[in-house]
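Structure provided below as structure tokens; questions to follow.
Missing here is one protein chain; the remaining ones are kept as they sit in the complex.
After this line comes chain A, so read on.
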Amino acid sequence: MAHVRVRCSVICIMAKVSKKKGSKKIKKVVMSVEEQPPVNEEEEEEAGMAGAEGDIGSSGEDEGEDERKRQKLLQAISALGGKRKKALGERSEAAVDMSEFSVNPEDGPGKVQLSDLMGTLEKTPAVPAKTRKLLENLQRNKKTVDSPLSKQETERIQRGMAFQKAATEVSRWDSVITQNQRAEQLLFPLNQEPAGPRPIERLVAGWKAQTPLEQEVFALLSANKQPFTDPILTPAEEASVKAMSLEEAKIRRAELQKARALQSYYEAKARREKKIKSKKYHKVQNKVKRKGLLKHIEQMIKTDPAAAMQELNKMELARMQERMSLKHQNSSKWAKSKAIMAKYDEEARKAMQQQLEMNRELTQKLVTPLNEEEEEEEEGAAGEADVLPDFVNDAVDGPPNPWMKGKLTEEPTKEQVNDAAPEAASVSAAAAEEEEEEWAADKTEEEALLREFDCRRKRHQAQESDTAGSIFQEEMTEAAAEDSGASDCDEEARSEFRSISRGGEEGFKATEAVNCADRTDESAQLEERLIRIRTVEDLERLPHEPSAEPRDPPTTKAQPSEEKRVGKSKKKKGIELKEVLTKNTNIIKVPLAPTGTDSEDPEAKVDQKGLIKEAFAGDDVISDFLKDKRRQEDEGKPKVIDLTLPGWGEWGGLGLKPPKRKRRKVRSAPPPPRKDQRLPTVIITEKKNASISLHQVHSLPFPFENHAQFESCFRSPLGRTWNTERTVKKVTKPRVVTQMGAIIDPMAEEELLRNKDAVARETSSVNSKKSR
């Protein structure tokens, strides 16, 4: 500890001295100091200091001379040793031996160890613990430092690092690239401004208030937090728009769902009831309904005369319907049979009378106090549908026909809402009453609920159409979309088929490198020939490729025997041609009276058939078919080949017959039985048609993995003959769309950000769906 300090002080002195004197002397001073043995801590320090100062002057020169003498002596000794070697002149630099920072390393015992220095560390609090630790570690480590790498090696490492960096940087684009490869449609240039007129606020954005008046106005507006750009909503309004909270929306959605479910239950029930074939049941039902209705109307007249009037109108309509149809006149099949039986059967007579009475009742002209015109006006848009008989208004499904009402649809929504609200109220009131009534037994509470929902919905619409209408509408459309999901289904399927080819490629991509998908495979390379094409005729003259030649399908020998077996088994049932096909079909009863042209008539369909029959009355299609079939069968039979050559080695002339030995005929083996042997109405040709096979695909093309996948591409047509306009547009969307005269710039960094945003949005939406 002590001598370390001494040395430090010596070094300090040395530094001072070196400025004044030559280097030699200083060296000696240092040596002299180090040679002193350590005695006492403080004394020595002082002594050292004193000694150092003292020695500089006195003993410096003597010792230098000693040294020289010693050198000479050594030289003399070495010269004695036989060979006379001329010592090489050595040049030594003073700086190596000594500098202001290091002491002479030649002195073994005086070498400074790290441990020597470390001692003071613990005593000085100023040294941080970190350095202390570092130094300790250094002390423990006895390894030598590795020699520096060669230049090549370092460069290689640097290159490797740089490449890694560049590769990771470039890999950021992975998602963008795969997304573009999978995209149905690519639009170029990438950062397109949306076409069409731009919203006014964007145009106005750059504009500033300039005149004092404008500035004043703006200041006022901004002070009151009034908006001056579109959409013109104050913050409060915006907040209220946003206030259509998720919970509320959910509740509405649930309501709608429930209503829909109830409706479907109700419909199912009605269908079930309609299906019941028992006439008696229906008769009873109808009677109950009618009675109930009468009672109901009586009550209604007292409580709600308007509704009662409507009911009466309904009855009037039913009467009209009855008058127009001949339902209860004695013209039906049932009535005719009853008329025959009426002579003998009491029951039948009664039934007939009953029917006639009903007819009279229904066709009787009622004396209604209402004016016809009033009635027409009161017929609401919504009421019309269920009041009018179905066959009148079948065609009108969508919006009410304004031309029928004699009014133009000027403000259809408002009117509807206004109409709907009172009606709904009346309906709900009626529903409340119904429950008390007996006759309403068949009307379940489901129905009541249904109506309630309906009216509530309408009220909602009326109230919030101006504020939060959009959200509600969205829900409605959503619901509608769900309903019409089935109809969309086939379209989706079609798009799926379209994407199958692409999908196949994607699979391929996944297996190989991402980019290495083959849109066109190896086989799709160009067929380069020396022929030029100038006209369509040239195209026809192109040689057919050899691969187009049909390959023979594998023929199985087991087939005929199998067929035989089938034939035997079928023999029992053996269809006789005469039984199946008779010419009776040609005899057609021509209806006496021309059929009505009313398309709504259910009998029209039958008539249509009759019409066709009539039109083709003369054609004997069946016999033609049979002839055709026989001809084909004959063609298929083996021909007998006559190989006789008359006149060779014989007498020639007319009427001579070749001798028996020469009458050789070749007869080939009979062919297997025809497949259509037992099928009178079918011709099965087993010959291959070469002209067709020229147009057929003979091997599975590259991106497809199996036949089903390939065939699915052709399942749906693309043209507008078979598809709606919208579907055609969707299906024939080109993959790459470029803008005319626009420069397509390379992809920029912004694209990456945009893609990130899109991905984030997608993931968040997926997550929200999951959480739901």
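Basically, contacts are C-beta pairs under 8 Å (C-beta built on N, C-alpha and C of every residue); 3 or more make two chains touch, one makes a residue touch a chain; residues count from 1.
Going forward, contacts and distances are computed from a predicted model.
Trainee: When one chain of this assembly is omitted, its UniProt record names it as which of these: "Proteasome subunit beta", "Fibronectin type-III domain-containing protein", "Cell cycle control protein 50A" or "DDB1- and CUL4-associated factor 13"?
Mentor: "DDB1- and CUL4-associated factor 13"
Trainee: With the missing chain put back, one of A:Lys123, A:His544 or A:Arg726 would touch it. Which one?
Mentor: Looking across A:Lys123, A:His544 or A:Arg726, the contact with the absent chain belongs to A:His544.
Trainee: So which of A:Glu169, A:Glu346 or A:Asp634 would be touching the chain we can't see?
Mentor: In the full complex, the listed residue that touches the missing chain is A:Glu169.
Trainee: Which positions on chain A touch the chain that was left off?
Mentor: Residue positions of chain A that touch the missing chain: 155-156, 158-160, 162-163, 165-167, 169-173, 177, 180, 186, 188, 320, 392, 395-396, 398-399, 401-404, 513, 515-522, 524-536, 539, 542, 544-545, 547-548, 694-698, 701, 710, 713-714, 717-724, 728-729, 731-734, 736, 738-748.
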